[in-house]
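All protein chains but one are shown at their positions in the complex.
Our next item is chain A:
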Amino acid sequence: MGQTEIKLGGFGGQGIILAGYIIGKAAALYDKKNATLTQSYGPESRGGACSAKLIVSDEEIDYPEVLYPNVLIVMSKEAYLKFSPALIENGSLLYDDDMVENNIEIDKSVRAYAIPATRMAEDLGKKIVANIIMLGFFAAIMAVVTKRSLEEAIKTSIPKGSEELNLMAFQKGFEYGRKLVKLQSDVKS
């Protein structure tokens, strides 16, 4: 994959920007690729719709915006409705199905992967790690950055003392993703 363009969306406070930052950091510092992160910035970063845009590339990155993402990660229905039309055909959609709603009509031309990340985070006792569960899920499904680099980036981007919880959340999301991928390939074969 030469260049991957990722869009992440959700509510302010869900750690959407941090999730984008962690993937970018994993790519740029630990996988030695190029990464450029931009973000929609404004009052929405304190509650409303919020998004981060990340380009990961083996080449130099010039134009920094993501117009048509090939990966969309959403943690709210609003973000799904707002950003999914721009997702390219055969693009990957990773979403929190509790937040986006189970019965939503997902476009058949995209590869959709659902995880109840927020509920899983609540089961861990900390709703705020839902974004990290989503990162684990992302690591299991997409080969953009390595799992190891993501773990390194998480460790260096979160408050000291919360490493264990975050890495556990990451692992939960990763395992959920692995099972889902296996299930889907079993269905196909």
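Keep this in mind: a contact is a pair of C-beta atoms (placed from the backbone, for glycine too) under 8 Å apart; a residue touches a chain by one contact, two chains touch by 3 or more; residues count from 1.
We adopt the following convention: contacts and distances are computed from a predicted model.
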item: Per UniProt record, name of the chain withheld from view ["FAD binding domain-containing protein", "Rod shape-determining protein MreD", "Branched-chain amino acid ABC transporter permease" or "2-oxoacid:acceptor oxidoreductase subunit alpha"]; value: "2-oxoacid:acceptor oxidoreductase subunit alpha"
item: Option touching the unshown chain, where A:Y21, A:Y113 or A:Y176 are the choices; value: A:Y21
item: For chain A, the residues touching the chain missing from this view; value: 21, 24-25, 28-29, 34-39, 41-43, 61-65, 67
